[in-house]
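Just one protein chain is left out here, and the rest sit where they should.
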Amino acid sequence: MAAMDDKIRKAGRHTSQSEGLIFEKSAPGKRGIELPPLDVPAVDAQKELGAAQARKAVEGFPEVSEIEVIRHFTRLSTWNYAIDLGMYPLGSCTMKYNPRVNEHVARLEGIATEHPFQPAALSQGCLKILQTLQDCLLEITGMDAVTLQPAAGAQGELTGLLLIRAYLESQGNPRRKVLIPDSAHGTNPATAVIAGYEVENIRSESHGQIDVEKLRELVTEDVAALMITNPSTLGIFEERIAEIAEILHSRGALLYMDGANMNALAGIARPGEFGVDVMHLNLHKTFSTPHGGGGPGAGPVAVKKVLEPFLPVPVLVSKPDGSLALDFNRAKSIGRVRAFSGNFGVLVRALAYTLAYGPGIRQATEDAVLNANYIRKGLEGAFDLPYALPSMHEVVFSDARQKKNGVNTMDIAKRLIDYGFHPYTTAFPLIVPGAMMIEPTESESKEECDLFIEAMRAIAEEAATTPQLVKTAPHSTRVGRLDEVTAARKPILRWKPKTSPEAAD
Amino acid sequence: MAYPTTFRYTKEHEWIEVKGDTGTVGITDYAQHELGDVVFVELPKAGAKLKAGQSFGTVESVKAVSEIYSPVSGDIVETNGALANEPEKINQDPHGAAWLVKVKLSNPGDLASLMDAASYEAYVAEKQKETSA
Partner (left out) sequence: MRYLPKSPSERREMLEAIGARSIEELFQSIPERVRLKQPLHLPGPLSEMEIIDYFRARAAENSVGYTSFLGAGVYNHLRSVVTDALMLRGEFLTSYTPYQAEISQGTLQAIFEFQTLMCQLTGQEVANASMYDGSTALTEAALMAERLTGRHRVVVARSVHPEYREVLATYARNAGLQIDEIPFAESGEVDAAAARAAVSAETAALVVQSPNFFGVLEQVPQLAEIAHAREALLIVTITEAVSLGAVRPPTEADIVAMEGQSFGLPPSYGGPFVGVIATKEKFVRQMPGRLAGQATDNAGRRGFVLTLATREQHIRREKATSNICTNQALCALAATIHLCLLGKEGLKELAAQNLAKARFAAAELAKIPGVRRAFSAPTFNEFVIELPRSVKMVNAELLRDKIIGPLPLGPFYSELTKRGLVCVTETTSRAEIERFAAALRRALEKPL
């Protein structure tokens, strides 16, 4: 077990080195950036703005040198796990390789430097990027129109539901309810409420699929839509998707698809061809844009023709002279969901990714599904598999066997850290008690998959023979399990200077 | 922990002890155990109206939120202020110091549908069998 000595003053092994907060290194007179000299007459801010509006300085702001900033953040970075280091088997997160060329092109002068309000004549390059990405996403999804404005999947979900509402309103009745499977990601019900709908949960049947007979009962004139994830959060394709779509459409309701699991479908099947009316994509999942510790992402929304008039404004259009422009004049639009044109830098990265593969995108999907099934085969003997239908790009096990020794999914996940992996998704989807949701993605080699299988099997063995080792994991990290209870009871959410009584130390 | 015989219990794991026309309401030991370490309690102020069977607040652990359902209808006369700073009391003393609210009953008939200690203990035993299956 690695011991970490807080008293080490000089940098030691990176996992054991102490690194305080940047504020704790601060001292007056240090600078990290020196500005070029002012080439216009200086003004006195106090005089210019008046005493009532002027500020002397930001109290408590750090004062450190460039080298200290470099060392501070470099050291912090060494405490993180990352895709560049190894697999994240997180279900439905699609933690695939973030290609470096994407970072390069997003930073090009003429790409990173453009202002959203500059004239269209000086933005044709940006607009072409948007147009090309739109075309690619439509080809991949089999839908008719798309907006690139939403900043993340959850915002895409909201946009989708607002489009549904606007469409149904134009038909005379926006309706009251949205049906959501109990296996859905938390953003689905949260979003439905923000869109002004009531949530009605629909339970999955014994195979983990949508209960089609129950659906038949539940879809009334009050139901606006069903939000599905396909493949489901169990990694299983909804085999009766055609019937599901038919039931909804016959009663005037729509089918929304959460595109989080698109990594199982790109190049293989198109949601527009199996009855989906509106869906979002997570560019930070399927399309390789980096998670960066939690974001940014982008959540484009693709729709069938009937929803196109309601898309967020502005919409990209071609002018008679062949140039591209943004059209703000859209009477039926639901409005904007975000200022400017969306997370453009993320869109650039997604396009770079798509261009790298071209039609070969299918190979990535095949490898993703291959990896997931290979891991499923490798772990079937050691862990309980609650739903046995064929897996696509992810597989969900449960801790049922290990629970008998008091070892649960969270413990197994923490022990996996000691084996050099990031945990899989614990305790989700909710329909599987003690869930272990595993999605390797196509970025993992056979070697990495084998190492993962070995590690998980070893932990299953430990759970049976030395459960305490698993229950007290991880043992090899810089910090052990943190006291989340006290952190929630008495939250300390910022650093304060030592002079204040509630100072964080 | 034994379940006090002077209390009545709900299927949602709340208890109520009635003295005269006022009842003291809390959540049971089983509930706090299922929840884990309590970090926060959200309760309405005195004067708020309760309806039997309806949610009137929440109890939170780090990873979960549970609704608290009122066993009876009536008006809240007092809320336990100590829980704001010491939510852990709910784990330590769920049947005593961690009472949640005191309510003036508007319909004593509500009590008839609640379980007594023996029935509640049997109910909980069944639940424990289910979860460990």
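Note that the chains are named A and B in the order they appear, and that numbering of residues resets to 1 at the start of each chain.
Simple rule for what comes next: a contact is a pair of C-beta atoms (placed from the backbone, for glycine too) under 8 Å apart; a residue touches a chain by one contact, two chains touch by 3 or more.
These numbers come from a predicted model, not from an experiment.
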{"item": "Residue numbers in chain B that touch the chain omitted from display", "value": "39-40, 60, 62-65"}
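We adopt the following convention: only the chains that are shown with their structure count from here on.
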{"item": "Between chain B and chain A, distance of the C-alpha-averaged centres to the nearest whole Å", "value": "38"}
{"item": "Complex interface listing, chain A residues touching chain B", "value": "427, 484-485, 488-489"}
{"item": "Touching residues (chain side chain B, partner chain A) in the complex", "value": "37, 39-40, 60-63, 87-88"}
